[in-house]
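Left out: one protein chain. Kept in place: all the others.
Read from first to last, the chains carry the letters A and B; within each, the first residue is number 1.
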Amino acid sequence: MTSIPAGRIIRFALLSLGALMILAPYIFMISTAGKTQSDIFTSSLSLIPEHFYFAENFAKALSKVPMATLLWNGVLVCGMIFFFQVLVAIPCAYAMAKLKFRAARLMMVLVMLGLLVPIHATALPLYVAFDRMSLLNSYTSLVAPFTISVFAIFMFLQFFRAMPDDLIHAARLDGMSELGIVARVIVPNAWPAVTAFAIFSVVAHWNDLYWPLIVVSKQAYATPPLGLMYFRAAEAGDDYGALMAATLIITLPLVVAFLFAQKRFVEGITMTGLKG
Amino acid sequence: MSALSLRGLNKSFGGNAVLNGVSLDVEAGEFIALVGPSGCGKSTLLRILAGLDHADSGEIFVGGRDMSAVAAADRNIAMVFQSYALYPHLTAGQNIAVPLAMKRLSRTQRLPLVGSILPGQKEIRTGILRDVREMATVLKIDHLLDRKPGQMSGGQRQRVALARAMVRHPSIFLMDEPLSNLDANLRVHARGEIVELHRRAGVPTLYVTHDQAEALSMADRVAVMIGGNLLQLAPPEAIYNDPAHIEVARFVGQPRINIIPALAEDGRVSFEGIRLALLEKVANGQVSLGIRPEFVKLSPSGRSGLGGRIDRLEFLGSEVVAHCRLDATGDIVIAKLAPHEARDLIAGMPVGVLLLPERAMVFGPEGRRLRTASAAPARQEPAYV
Partner (left out) sequence: MSSVAVAGNVRSAAALHRRSEDRIAWLLAAPAIVLLLLFVLLPVVAVIFLGFTDFELGYGKFRLVGFENYAHLLTDRTFRRSLWNTSVYTAIVAPVSIVLGLGVALLIEGEPRARGFFRTVYFLPVASLIVAMATVWQYLFHPTIGPLNALLALVGIPGPNWLGASNTVLYSLSIIGIWQSVGFNMVLFLAGLTAIPRELYAAAHVDGAKSALDRFFLVTWPMLGPTTLFVVTISITNAVKVFETVKMLTDGGPNKASEVLLFTIYQEGFVYLRVGYASAMTVVFLAILVVLMLLQYRVLDRRVHYT
């Protein structure tokens, strides 16, 4: 029992080596966030800073970037997007999955087409339209195009199809209206799908740079990725200590959320990733 | 020399003993059914035999050869799985060919793409194809060879799984509940077929099932396994009529055997007028009296037998099952009656309950069967009265 087979050792070594490469950016991010400018220039390979400069770098990052505004914008935008996506998608998916809906097939075609079209393809006309309506630099422009998620419809559709029809029949016999059924039977039972979709949606929109970059040009409405871009372009230059500190602050919320709810994250991404 | 012999196999998972020193011999050409409730360790035993799991201790011999260090692939033991485990991406024919290809083609010849252009493999592949066709004819699945498992019915898949196991003429045949995924009609039919195939091929077979009817109807000998212990290995009649352990008696037989607590005193067991002389020495105290439902008679007049009352009657067509509660002890006794015997019975009525003492069996406090003077081994008598 004491001897470990060679295969296991090799496997473990390979995995560790790969893990180290994956972790390297994080390690250097944390280490550099604690270094003085001169440390950064002279000893880039030593991981432990010679002078602990964390406080100064973080202070600099926080003073130059309205970090609270960025994070608040990120939370607000992601929250609103997610709220509307679920609000719109669940009734639609329910109608397609469980009601005698003559347009269900047509809807399915629309959904499949919609799955194909990313924001990058629709951005130009939407930008023109928002510009005409003077809606650029607003939460509306950040949120509105994402209120419809065909992906959400697709996912909930799969989930509802697997739900037993008898559940809905029983609810109808109990005298519930269709809306009542959606609110009191379907939604409570759809929690696994809702959380999985929440993770998918938040990760996607928290990270999105393309659309905010197009419709927002004022810092007041900047989301975290956009804010970081401004900071890097305007203020920081080669001040990598402060830059890494800012990076750390902005990366942290999602990474912490991931570390706390890893299983849900992985489930969410897998569930959203594998069709059917 | 036995075809297969197991010596004192032990296995535990995380402190839970799954197998407790199981020993078993399968003779050449024999069909043994390994039966027991789910979770009794029978599937684990099968997996250890196949080489998919390893026992903590004990030995396995196939044809006298020690198998402990031999890998599953080299044991020449075939297995039919409960789910059939057919490769879904291969046609029936390709599925059946897999064991042959693994045996006859070299490692490089087996490689995808590359393998099919190497010299010398063509003749081997033709040979494999011929053997697959031959096997398919035996099992009457010629017309299915080009279909994938997803396009076949449960019964067809089961035949393909059988063909895949039989095609390489294994030295031992293991079957893990191969019929449990079939519907009831097909199952009865498939039982006969498997027995017939076994008789023709003569490969010693170990057949795992939780279904006692399957075990009793198919096997030459039945091994009853409960809680990781092999309690009895005997021909079907002996398992039913002469169980060696209270758990065997309980597991086999439908409806279940009546077990009534009784007292052993000075070499005699007595219960409400029944007296049985024990042939072996037992300390005074509580024992169990077992009597099969067909050896319980009811007297509607209530004049003979123990006083009781009918709780419930189940009409099953060819027979009637009566659940009676004894007035004296409150025990439930089940009687299996012919319909004409049950004509005058209604639920709730008082009856006299007659236990035929010569058919009663006594089990010791730890469950072991105790021999009695009046109840001689019933092997020679007709099994069903």
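The rule we apply is simple: a residue touches a chain if its C-beta (ideal position, glycine included) is under 8 Å from a C-beta of that chain, and two chains touch if they have at least 3 such contacts.
What you see is a predicted model; the values in this text were computed from it and never measured.
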{"item": "Among the chains presented, those that the missing one touches", "value": "A, B"}
{"item": "Residue among A:Pro66, A:Gly79 or A:Pro225 that touches the chain left out of view", "value": "A:Pro225"}
{"item": "Residue of A:Asn57, A:Asn73, A:Ser201 or A:Thr247 in touch with the missing chain, whole complex considered", "value": "A:Thr247"}
{"item": "Residue among B:Gly14, B:Gly64 or B:Pro88 that touches the chain left out of view", "value": "B:Pro88"}
{"item": "Chain A residues that touch the omitted chain in the full complex", "value": "8, 11-12, 14-15, 18-19, 21-26, 28-29, 32, 40-41, 44-45, 87-89, 91-92, 94-96, 99-104, 107, 110, 113-114, 116-118, 120-128, 131, 144-145, 147-148, 150, 153, 178-179, 182, 203, 206-207, 209-210, 213-214, 224-225, 228-229, 232, 240, 243-244, 247, 250-251, 254-255, 257-259, 262, 265-266, 269-270, 273-275"}
{"item": "In chain B, positions touching the absent partner", "value": "47, 50-52, 71-74, 77-79, 81-83, 85-90, 98-99, 102-103, 107, 110-112, 148-150, 164"}
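By definition in this document, only the chains that are shown with their structure count from here on.
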{"item": "Chain centre separation (chain A, chain B; CA means) in Å", "value": "55"}
